[in-house]
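For this depiction, one protein chain was excluded, whereas all remaining protein chains were kept in their positions.
Showing chain A:
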Amino acid sequence: MECVFGLVGKGFALVVADASAVHSILLHKSNEDKIMILDSHKLMGASGEAGDRAQFTEYIQKNVALYQFRNGIPLTTAAAANFTRGELATALRKSPYFVNIILAGYDKETGPSLYYIDYIASMHKVDKAAFGYGSYFSLAMMDRHYHSNMTLEEAIDLVDKCIIEIRSRLVVAPPNFIIKIVDQDGAREYGWRKSINDDHISAA
């Protein structure tokens, strides 16, 4: 039921994730942030086992920070992706992490990039990617409407189209989505797409 997808545009990359924290048939909350900001110019959207998701992404985030302190310069997106894949691969034949990852980053020299890393440690550098049941719908929409060097407006429009498809066609569609963007100005939250607003409940 989890949906994470992402795409690369002109000078930016977007990662979109659903915001539901689910335990069997119970929806704990619908404003869970599943897109970790690894450092100033990297985003990691993750889906899968909830505990593994939090544990693994935080672990990667701290190691990315450590690299920066040790070496005085940040990791490139490709290096971070390869490091992440390596950690998944090492753990695979011992005690695997059940996390699927979409890593987006912006490097000054090479621009925006997107990496698809699944839980059995296969990795692909791609322009668009998706995980979960929602991927059946979002990938189809992106295949139809995506073209390279999309503007931010076009890309957000495509994202909204994907979300509409997921909401209307997936039987247990997540109500809320979070969108994060990474470009030359850094990684940050772009916005939410909410159909259930339970912020006031979480606050209490």
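Some notes on this structure:
Everything below uses one rule, namely that a contact is a pair of C-beta atoms (placed from the backbone, for glycine too) under 8 Å apart; a residue touches a chain by one contact, two chains touch by 3 or more; residues count from 1.
Convention: contacts and distances are computed from a predicted model.
With the options "Cytochrome c oxidase subunit 3", "Proteasome subunit alpha type", "Golgin subfamily A member 7" or "Glycosylphosphatidylinositol transamidase" in hand, the undepicted chain maps to the protein name "Proteasome subunit alpha type" (source: UniProt). Only one of A:E58, A:D157 or A:D199 touches the absent chain when the whole complex is considered: A:E58. Within chain A, the residues in touch with the undisplayed chain are 58-59, 62-63, 65-66, 69-70, 72.
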